[in-house]
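Sharing a structure here in structure tokens format.
One protein chain is absent from this view; the other protein chains keep their places.
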Amino acid sequence: MRQNRAPDRLRDIEFVRNFTNNPAGSVLVSFGNTKVLCTASVELQVPRWLKESGSGWVTAEYSLLPGSSTERVTREASRGKQSGRTMEIQRLIGRSLRSAVDLSLLKEIQIILDCDVLQADGGTRTASICGSYIALVDAVNKLMEDRVIKKNPVISTLAAVSVGIVENVALLDLDYFEDSNADVDMNVVMSDGKFVEIQGTAEKDPFSHSQLTELLTLAEKGISEIVQMQQDILNGN
Amino acid sequence: MRQNRAPDRLRDIEFVRNFTNNPAGSVLVSFGNTKVLCTASVELQVPRWLKESGSGWVTAEYSLLPGSSTERVTREASRGKQSGRTMEIQRLIGRSLRSAVDLSLLKEIQIILDCDVLQADGGTRTASICGSYIALVDAVNKLMEDRVIKKNPVISTLAAVSVGIVENVALLDLDYFEDSNADVDMNVVMSDGKFVEIQGTAEKDPFSHSQLTELLTLAEKGISEIVQMQQDILNGN
Amino acid sequence: MRQNRAPDRLRDIEFVRNFTNNPAGSVLVSFGNTKVLCTASVELQVPRWLKESGSGWVTAEYSLLPGSSTERVTREASRGKQSGRTMEIQRLIGRSLRSAVDLSLLKEIQIILDCDVLQADGGTRTASICGSYIALVDAVNKLMEDRVIKKNPVISTLAAVSVGIVENVALLDLDYFEDSNADVDMNVVMSDGKFVEIQGTAEKDPFSHSQLTELLTLAEKGISEIVQMQQDILNGN
Amino acid sequence: MRQNRAPDRLRDIEFVRNFTNNPAGSVLVSFGNTKVLCTASVELQVPRWLKESGSGWVTAEYSLLPGSSTERVTREASRGKQSGRTMEIQRLIGRSLRSAVDLSLLKEIQIILDCDVLQADGGTRTASICGSYIALVDAVNKLMEDRVIKKNPVISTLAAVSVGIVENVALLDLDYFEDSNADVDMNVVMSDGKFVEIQGTAEKDPFSHSQLTELLTLAEKGISEIVQMQQDILNGN
Amino acid sequence: MRQNRAPDRLRDIEFVRNFTNNPAGSVLVSFGNTKVLCTASVELQVPRWLKESGSGWVTAEYSLLPGSSTERVTREASRGKQSGRTMEIQRLIGRSLRSAVDLSLLKEIQIILDCDVLQADGGTRTASICGSYIALVDAVNKLMEDRVIKKNPVISTLAAVSVGIVENVALLDLDYFEDSNADVDMNVVMSDGKFVEIQGTAEKDPFSHSQLTELLTLAEKGISEIVQMQQDILNGN
Partner (left out) sequence: MRQNRAPDRLRDIEFVRNFTNNPAGSVLVSFGNTKVLCTASVELQVPRWLKESGSGWVTAEYSLLPGSSTERVTREASRGKQSGRTMEIQRLIGRSLRSAVDLSLLKEIQIILDCDVLQADGGTRTASICGSYIALVDAVNKLMEDRVIKKNPVISTLAAVSVGIVENVALLDLDYFEDSNADVDMNVVMSDGKFVEIQGTAEKDPFSHSQLTELLTLAEKGISEIVQMQQDILNGN
């Protein structure tokens, strides 16, 4: 099915830092035609259940802009509630980011990552995690420059990618068309070379242990490449 | 941590069929102290987007009863919305059940599985899948007895279990206390010996490929035992 | 209409105490095929308008599980609001229970009774009141054992039953089929031999003063029998 | 407690017909300082579940205007939901009105009674029923003049009043201050001399059978006086 | 189009003060057949974002009663949300009233103006502003009589009117039929002879600068007449 890209090849990935100026971190991340604006906002107040716990918090919200897709996506604000898909995705993003942060070092501070998908072409949740990580680091760096926190709470790398099986071929970083035709669809999040989240779903036929291993190997390869890009950008290369 | 149960041992599992009489299928499933009432209701009407498609539908809803936990769970109906956790779980249950059904054989019929947790002690989502499968089969059998459908749309086995790593030990079928202390928590759904869903989360430290393999092996063992119990019950043993 | 039961005869009634273990009180009550799980949860916090009033609070929530009826009941949590019928019923249950409690003895404590109908066959609100009373007493007893409160705030008996006129015959404890055909439908709640609530509705023809008297006499008889069962159970007989 | 009015005496009652001009019926009803605007709107469409049933429908909605009380009442539209009290009251009003109408004669027509309380001083639900009855008759008369329906679907009289026990005295038609101090509070709805609804609540001590009889006798007296006023007005006296 | 009223002539205007007794101010204002009940409620608590700011607050809420129009208006409380039109109107009313008040003199006090339209025949938002102004003054006067505030925070006059172009003629104070046929519809709010709000909309063809001037001249004339009436009433004439 895939024609101009090897099965184990990522799409073109770009991280535009400081895409907007108001939030503490702002990254426009592209994975091929998928474009997500990830902003990191700092609030000097944690959720109620964390008050006086000494711990900070990192959370995420996700949204498909109505114009992000060929068929318009109903605006959740006018419908009055977020869909199950939105909730599931933003919970995944938040959990993943927290795994890279020592919350006890973020005392009484909350960082909210907003992932607004400007253009959707598959892999929006994994792109959101990759872009949000950079926005989060930028926000944390500002907090350290401003001496609001002393020790860097970001304790590991973090990246994510989707993999899947389409027409019996294991593919890395599926676009929307591939995703729609996948037998198996899997999102993998890794931190310092280990797994943080694995979410695999058989859309059609169930998959075997050996297929799983093949998919995870692909994901590990893709993630190590993405982590390299993230580090290059964060190091100013 | 675990004392009176081997790490690869399931809790006591029980399926009480026809626990209530009104719905087409009604199963009270217990995994240790976790008790979920799974009912299958038949509606002769599919969701709008499936109308005139010739296809049927299977979906699920999930709820923790307010009194299911030691600390009362706020009733979602009075709060006016379902939590992200609830949505995520009921989407998982629905997807899993659909993987065992040929929807094209369920013409114009929708089966809704309601999983109401009477008592929560860990593993409510996997227990819900296991119990719902039996309620679904019972509902389908009634439809076939009543000659509403001709061919059995249930095409495979289906069961699920949780596994996790607690204090460096891989454990099968975690109870609430174990789950609260797990480094890794994973839900696995299988159908005819293959994977339908894998959802693994590192709650504390990320996990390695070999730890993943150990967990999946445990899950496969547990699921094959559960499938055997389900078949025994469905066969009237 | 009624065939195997005298007009002044209650259905088989059963109270299963400690049906679940997590809440302070948990009673599965059956009136014939009507089954309601009544749990009592204790919160060490009263509603805002009672703070620093020195008074405690008792309230109730009610729900029909989706699978409780032959035709599936839409889950109120997914619809996003409780129906008028639900609100009316849970207000009645809460008011009735409060009439048996001296709230000033429940200092700063709230007890919430959750009545979740597992199977509906008429009389769910009166069964909820009867079962909740036992769950409430069990919760209060725990509070007294734990020396959280000193004096028993439960100051009277409490039970409820439905009565009605079907085909010109006054009937005690209507099942769903009878209720659907009733000309008059009345719910009566009594405490220590006096009326706490009377809610009578002419579904078809209005009723006379003498019919009202006949119905109330039936209700008094039924309630005195239920109170006896409650006392036997609470006394460990 | 009551000073310038005998215990069995109604407050001054006034019905202003055609208080506004746009709806088919519009009555400003006063019971003492309680003032409710009752309007009857006609819709040539019944609720979905009545379509093609041949039957019409009568229903009611109720609201306290924010400025109706000394302490401002939160506007339910801005809070986003109706309170349980509102729902309970509007269900009572709707049921009561339907008892006076032969719905089969209202073919495919729905009449909605809106009861908006401009000033609240006790007895708003019973005043709403009394005023709505006249608005309903006016709306029905217009439908008959316009030959939309042929036979009068209003088949009986209808009126309601509150009674209660305050400091051991049974009182007719309680104002807000009396209601706040009542031991027992009862709303009675009658049609052609018989009971349509009885809703009695012991706010403090439970009540005996003989107290109930005393209250109902008072209510019957009051309702027969109100029915007389309604008939005088409808007859143009 | 307009027949019995000159283009620059207001409809009959009436302000009934103390139409109801419970709130601090209560005015029934009529502009022809448009009737709005404007009540002013005083709360000794400002919104959260003003706490400890030393400033008071004035705000407004607006609603069309369901029976206010020939075709019934859906009750926003039962629909669960306010329409965009309602929100836009109540924001305009609130802003306008605040322009006539020195909030710093209303220390820690909030005055809420509720504008409930009993009968709608065009110009409900401008009638609401005119009537609310008097209700506000009445509420403020009570606060001063009760010595809750010392200095009068109402610092200017305030009135509003609609103007429009219908069939090429500029008209003052449009009724519903005129409004429905207007090419241009404009609401003007003035305070002490100057503009507080101008909201003009071309419903059909856009309008020129000279048409705008003509409309504003009409509005100024109308508003000066309304202000005179308001002053006469407030002065007890």
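Labels A, B, C, D and E are assigned to the chains in the order they are written; within every chain, residues are numbered from 1.
The criterion applied here is as follows: contacts are C-beta pairs under 8 Å (C-beta built on N, C-alpha and C of every residue); 3 or more make two chains touch, one makes a residue touch a chain.
Keep in mind that this is a model prediction, so the values were computed, not measured.
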Partners of the unshown chain among those that are drawn: A, E
Among A:89, A:103, A:120 or A:143, the residue in touch with the chain that has been omitted: A:120
Residue of E:16, E:144 or E:212 in touch with the missing chain, whole complex considered: E:212
Absent-chain interface as seen on chain A, which is shown: 19-23, 26, 33, 35, 37, 39-41, 43, 61, 63, 65-72, 75-78, 80-82, 86, 112, 114, 116, 118-120
Absent-chain interface as seen on chain E, which is shown: 81, 84-85, 87-88, 90-91, 95, 99, 156, 186, 190-192, 194-202, 205-209, 212, 216
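Rule of thumb we're sticking to: only the chains that are shown with their structure count from here on.
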Shared interface partners, meaning chains that touch chain B and chain D: C
Pair joined by the larger number of C-beta contacts - A-B, D-E: D-E
Farthest chain relative to chain B (centres taken as mean CA coordinates): E
Distance from the mean Cα position of chain E to that of chain C, given in whole angstrom: 50
Whole-Å gap separating chain B and chain E, where each centre is the average of the chain's CA atoms: 58
Computed distance of Cα centres, chain E from chain D, in Å: 32
Junction residues of chain E - those touching two or more other chains: 80-81
All touching chain pairs, where touch follows the definition stated at the start: A-B, B-C, C-D, D-E
